[in-house]
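Below you'll find the structure I mean.
Every protein chain except one is present and positioned as in the full complex.
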Amino acid sequence: MSSASLALPLPTIPAWRRGLRRSLGHRGLVIGSVILALIALAALFAPWLSPHDPYAQEVTQRLIPPAWYAKGSWEHLLGTDKLGRDYLSRLLYGARVSLFIGLATALISGLIGTTMGVLAGYYGGRVDAVVSYIVTTRLALPVVLVALATAALVGGSLKVVIVLLGLLLWDRFAIVTRSATQQLRDAEFIAAAKALGASTPYILLRELLPNLMSALTVVATLEMAHAILLEATLSFLGLGVQPPTPSWGLMVAEGKAYMFFQPWVIVIPGVVLAVLVLGINLVGDGLRDVTAPDGRN
Amino acid sequence: MLSYVFRRLLVGFSVMLTVAIVSFMLLHLSGDLATAIAGPESSAADVEKVRVQYGLDRPMAAQFADWLGAAVRLDFGRSFYFQNTVMELVGERLPVTLKLGGVALLLAVIVAIPLGVLAAIYRDSWVDRLSLLVAVVGQAMPNFWFALSLILVFAVGLKWLPVAGNTSWQHFILPAIALGYYAMPSLMRLTRAGMLDVLGSDYIRTARAKGLSPARVVFKHALRNAIIPVMALAAVELGFMLGGSVVIESVYSLQGLGQLAWDSISRNDYPVVQAVVLIIAVFYIGLTFVADVLNAALDPRMRTR
Partner (left out) sequence: MNMPDDSLLLDVKNLRVDLPTERGLLHAVRGIDFQVRRGEMLCLVGESGCGKSMTSLALMGLLPRKAQRSAEHIRFDGTDLHRLPEREMNALRGARIAMIFQEPMTSLNPSYTLGDQLCEALQAHRKVSASQARERAVYLLERAGVPQAADRLRQYPHQLSGGLRQRVMIAMALMCGPDLIIADEPTTALDVTIQAQILRLIRELQREFGTAVVFITHDLGVVARIADRVAVMYAGEIVETAPVAELFARPSHPYTRGLLSCIPVRGKTLPGSRLQAIPGVVPSLIGPVSGCAFANRCTEVREACTQTPPQVWVDAQHAVRCVAAQPSHLFSEAAA
């Protein structure tokens, strides 16, 4: 007899399913993931996808334009560089370099930053003051200059870049994990664990850390993009990855002398760099939107 | 309010000191400076001569104390490469970098704020989506590549602007765009977020209920309250720009502070490098201080007592 609709009990959907559904609905996240997946696959299967050896120099085939130009050929789809190396192959192998550096740096800086942030957030007081001070100091350092100066002294190389950037890019990890830990520090499940006699390392690793994962992945993606851009900048200036290793930044540097007449030598690596970073940023932003508490969107 | 300002100043100074220590140690510990100065060709005897000549055989702390003592008086010693003192070199180049940074920030702000306001007012419309797209693409492009592309398009292709040098104001346009574009997305997003926040507040509803024109509601009432965090961020971004000017100045041959730093790094001219790192850090600390004070002034508890 009553008019208004009755409240029916809704079937509960598991949390991961809901998360997946929301992720699939987020356009940016989907596009970014597709881009990342494609580049990752290209990097993974580079040896099989590359038509040529990226290190093979062919002096007679220097600076051939990409296939769609008049003087191009299908032999070298994206042309060749100043030493006659196939551009497409170098691009594919360059993806490996960029992704590897991005992941490794994010890992190192993530470890450093998370440790600092969690300790600062959990213990507060002096520990927090010290960590905050270190973070402020690190933020005051002009990263590019310091990285350049150090790389100049030690000598640039892939390993140096990774270690250097790993030691420099941990600040956002520290800041985010610190505030997240502060918020969770007084939560009931932490108190419950303590009441059960759990040791501090246990609490931090098994109780606290899993709850920080969503924030961490967002920061990790953003720092990965940051690292990739910085490596490209360092390599561009000659203090990053050293030739003949293909790095997209290095390829732009190598092409700079010829850019006025053969613009593709700098346009192509720049575009793929931008696309990769775009993909990573879209994924990071998308993850942040999807994991944010409802009501904020 | 005053106590807050004082505390921030104190922190700022100690951070400056720490930065000085860090950059000093970085240079002196990451390699043998004497060898680097003397050059790879030199013999062991030469290296030793260099070591004594530049006082590199003395204890680290003493070297640092000396350097710091002089630095406070703005005496950073003499360049290894040029005949001039470091301060002279810095004095020549600093105005160029400051001009570049200023124009870059201005351009970024001129684009970011109106875009952010429009995106907030017409939320979820094509304007909003377009501005978010521009923001996300802008932050993906590496600045050195963007700088080169600008040259290709505007200086070479269209021949509208000069390629390199710093004599006329036209020389600053492309570098300013290349330096400023990276700050634009974050400024725009903050403006948009701030406006959305403010536009939902009660006093905006009151303003609308009074029958004020939409323009007045947005500009007089909403923007005034939303803009302060954006100004604070702008100050911080300027600090980043000063630090990141290295690449842009090299590409455009602007002979600014960044290029000086880069050239000095290549030439192992360490007094200059140390000085530039510290100076840029000082600017950054000063700008973040300004930003913090701006944000604190926003808090009504701090105002008219």
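Going in written order, the chains are labelled A and B, and every chain counts its residues from 1.
Just so we're on the same page, a residue touches a chain if its C-beta (ideal position, glycine included) is under 8 Å from a C-beta of that chain, and two chains touch if they have at least 3 such contacts.
Since this is a predicted model, take the numbers as computed values, not measurements.
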| item | value |
| --- | --- |
| Residue among B:Thr35, B:Gln63 or B:Ser201 touching the omitted chain | B:Ser201 |
| Chain not shown: contacting residue from B:Arg73, B:Lys159 or B:Lys210 | B:Lys210 |
| In chain B, positions touching the absent partner | 201-203, 205-214, 216, 221, 224-225, 300, 303-304 |
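Keep in mind that, in the parts below, only the chains that are shown with their structure count from here on.
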| item | value |
| --- | --- |
| Residue ranges of chain B touching chain A (in the complex, touch as defined) | 11, 14-16, 18-19, 22-23, 26-27, 30-31, 36, 136-137, 139-146, 148-149, 152, 156, 242-244, 246-247, 250, 258, 261-262, 265-266, 268, 273, 276-277, 280-281, 284-285, 288 |
| In the complex, chain A residues that touch chain B | 28, 133, 136-137, 139-146, 148-150, 152-154, 225, 229, 232-233, 236-237, 249, 252, 256, 259-260, 263, 266-267, 269-270, 273-275, 277-278, 281-282, 285 |
